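Yeah, one chain of the complex is gone here, protein chain that is, but the others are all in their spots.
Entry: chain A
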């Protein structure tokens, strides 16, 4: 086990905890909006920690930049998807100016 492996194990492990929390929220929370909250918050943080952990295994600067780009794209994508799903599940009377 090299010196870079310890931060990888710790960070990806912590990331998995957040993924589990997000999944638990998805299963346990009562309505769409709170489920979305659990998924987007916990999973984005979890992915960020996994990406950070994997960065310690990267070989050079370019893979680190690619991993960062993946994280940013996933965050932006999930934020947009969360907004659109949340809007689609609003009650009909709040629904006038929807997407």
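List of remarks:
Keep in mind that, in the parts below, a residue touches a chain if its C-beta (ideal position, glycine included) is under 8 Å from a C-beta of that chain, and two chains touch if they have at least 3 such contacts; residues count from 1.
Throughout what follows, contacts and distances are computed from a predicted model.
One chain of this complex is left out of the view, and of "Glutaconate CoA-transferase subunit A", "Indolepyruvate oxidoreductase subunit B", "Phosphate transport system permease protein PstA" or "Multisubunit sodium/proton antiporter, MrpB subunit", the protein name its UniProt record gives is "Multisubunit sodium/proton antiporter, MrpB subunit". Remark: the omitted chain is touched by one listed residue; of A:4, A:65 or A:84 this is A:84. Residue A:76 is the one among A:6, A:20 or A:76 that touches the chain not shown. Against the chain not displayed here, chain A makes contact via residues 73, 76, 79-80, 83-84, 97-99.
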